[in-house]
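I'd like to ask some things about the structure below.
And now, chain A:
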Amino acid sequence: MSLLSLFVLIPLLMLLGLWMAQGMKQIRAVMVTGASLLLGLSFVVLGGYLSERAAGNTAEMLFMADTMWFAPLNIHYAVGVDGISVAMLILSSLIVFTGVFASWKMDPMPKEFFLWFCLLSVGVFGFFISIDLFTMFMFYEVALIPMYLLIGVWGTGKKEYAAMKLTLMLMGGSALLLVGILGIYFHSAPEGGTYTMNILEIAQNQMPIGAQRLFFPLTFVGFGVLGALFPFHTWSPDGHASAPTSVSMLHAGVLMKLGGYGCFRVAIFLMPEAAQELSWIFLLLTGISVVYGAFSACVQTDLKYINAYSSVSHCGLVLFAILMLNQTAMTGAVMQMLSHGLMTALFFALIGMIYGRTHTRDIREMGGLMKIMPFLGVGYVIAGLASLGLPGLSGFVAEMTVFVGSFQHDDTFHRVLTIVATTSIVITAVYILRVVGKLLYGSVVNQNHLALTDATWFERVAVVVLIAAIVAIGVAPLWISNMIGGSLAPVVEQLLK
Partner candidate 1 sequence: MEIRLEYYLIISTIMLFAGIYGFITRRNLLAVLISVELMLNSVDINFAAFNRYLFPDAMEGFFFALFAIGVSAAETAVAIAITINIYRNIRNIQVHHLDTMKH
Partner candidate 2 sequence: MSMEYAVLILLLPLVTFLLLGLVGTRFSARTAGLIGSGVLAVVACLAYVTAWNYFSMPRVEGVRVPVVPLNFEWLHFTDQLHIDLGILLDPISVMMLVVITTVSLMVHLYSLGYMKGERGFQRYYAFLSLFTFSMLGLVVATNIFQTYIFWELVGVSSYLLIGFYYTKPEAVAASKKAFIVTRFADLGFLIGILLLSYFTGTFSFERLTSGDASVFADAAGVTFLGGSVIAWAVALIFIGCAGKSAMFPLHIWLPDAMEGPTPVSALIHAATMVVAGVYLVARLFPVYFFQAPEVLVMIAVVGAFTSLYAAVVACVQTDIKRVLAFSTISQIGFMMVALGVSGMEGHEGLGYMASMFHLFTHAMFKALLFLGAGAIIHAVHSNEMKYMGGLRRQMPITHLTFLIACLAISGIPPFSGFFSKDEILAACFEFSPWMGGIMSFIAALTAFYMFRLYYNIFWAQPAVHEPGHEPHEAPANMTIPLVILAAISCVAGFIPFGHFVSADGQSLTTHLEGSVAVTSVVIACVAIGIATVLYRKGTNPVPAHLAERFKGLHKAAYHRFYIDEFYQFVTHRIIFRYISRPIAWFDRHVIDGALNGLAWSAQRLSYAIRGLQSGQIQQYAYVFLLGTLIIVVLVLWV
C-alpha cells in the first residue's frame, strides 16, 4: 500500500462513512475528519518529498507504486509525484477542507451532496497522483461526472442548462482527449516492444514527430476545455454562476487546474516537438483568453460572472505560460495554478456567503456591505488584492514569474505576446476595484441589508485558512518555486532535446 494511494482511499472511506452516517452531525464529523486527514496527508507527502529531495534523491517521480491492472492493454494503476503534483495535492486538499466548511449548512439532501462531493475528490486526487494515462483519464472522468449532479440538483438559477452545458462541453473535450490518449498509446513504442500507458516510459521512448503533430492539438484542446481555453470557455461563466458555493470553489479552484496540469503533463511532456512547433497557435488563443476574459469581467454585474471571467483570464495565463516552454515561465504557470486556485476558491466562498445573506449576486443591488459584515468585506478585499497581483499575496509571485519567464523567450513574437498579456494587470485592477467599490464601499443600498450578520465560525475557518495559504505563498515563495522549478528541469531538458 503506497502512501499516495491513501489520497484515493480516504475519500472512498469517507463515502462509506457518509453512507452509514445519520443526521447532520455525523455527516459533518465524517467530512471534517476526512478532509483534515487529507490535508494532513498532503503535508506529510510534502514533507516527505522535500526531505527526499534534500537527501539527494533525484528520481523524476517519488513515492512510486505500480500494480498491473489490465494486462492485455498494459494498463497499470501507477502512481508517483513530483513537485508539481505535490503542489496540486496541497491545493486540492486545502480546497476540499475549506469547501466542507463553506457548505456547513448544506440543504437539502446533505448526505447525497457530500457523497458526490467525495466522489469528485476521489477523481481529483487520483488524477494528480496518476502516472498512467489510462488511470489518469479514468480519474479525470470520475471528477467530471459528479459535477453534473452537483450543479443540476443543488445549483441555483438556470442550473439544468448550466449543468448540461458544462458536462457536454467537458465531455466533448474528453472525447478529443480519449482519441489523443489512444493515439499516444499506439505510438508509445516507436522502436517495437509493447505499447505502454506509463507517462515516464512514453517520454523516454519519444513519440514519432508525425504522431505528435496529430495528437498534440487533440490532447491540448481536450484538456484546454477544462482549463478555459478560448473559445471553449463558455461553460465556465454559466457553470460557476449556477453551482453551489463549495462546488464553485472546487471547480474553479481545483478542477480547472486539472486542465492546466493535463496540458503540461500529457500534451507537452509527451509531445515536446509538436509543442515547439504548434505552440504559437495556442499562444495566440491563450493570449486572447487573458485579455478577453479581463475585459469581459469589467462589465458583468453578477458577482459570480465577474469571477468566472476573471478565472478565464487567470487560467488563460496558466496555459499561456506553459506554452512558453521554458523553466521559469512553466514554474510561474504552476504557481499561478496554485495561486488562482486559492484565491478563486476564496472568492467563491465569500460570494456564496454574501449570497446566502443578501439573496442576490447583482452588484447593483448591494452596497456598503463593509460596514455590515466587516469580516467578509475584508476577506473580499484581500481576495481582490491577491487577484490584482498585490505583492505579499500569491498572485503577484505567480504573475511575475510568468511574465519574467515568458519575456526571457528568445523569440520576439513571444515577447510581444507577453507584453500584451501584462496589460491584463491593469484591467484586472479595473474590475476588481469596481466590484469592491460598489459592493463593499459607499452607502447601504438596500435597507434590509442592515440587519444582516457577519460570518459565522465555520465560515471564518474557511476564509482564514484560504487567506493564510495565499499570504504564505505570497510572503515566502522561494521554497515552493524551487520545488516546482526543480521538477520542471527534466521536462525542459526533454524540450531542448
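Criterion: a residue touches a chain if its C-beta (ideal position, glycine included) is under 8 Å from a C-beta of that chain, and two chains touch if they have at least 3 such contacts; residues count from 1.
Selection criteria: all candidates are chains of the complex that A comes from, given by their letters.
Note that the coordinates shown come from a computational prediction; the quantities given were computed from them, not determined experimentally.
Candidate 2 is the partner touching chain A in this complex, chosen from 1 or 2. Residues 165, 168-169, 231, 233-234, 237-238, 292, 295-296, 298-300, 327-328, 368, 370-371, 385, 388-392, 396-397, 400-401, 403-405, 407-408, 415, 418-419, 422-423, 425-426, 429-430, 433-434, 437, 440-443, 477-478, 481-482, 485 of chain A are the ones touching candidate 2 in the complex.
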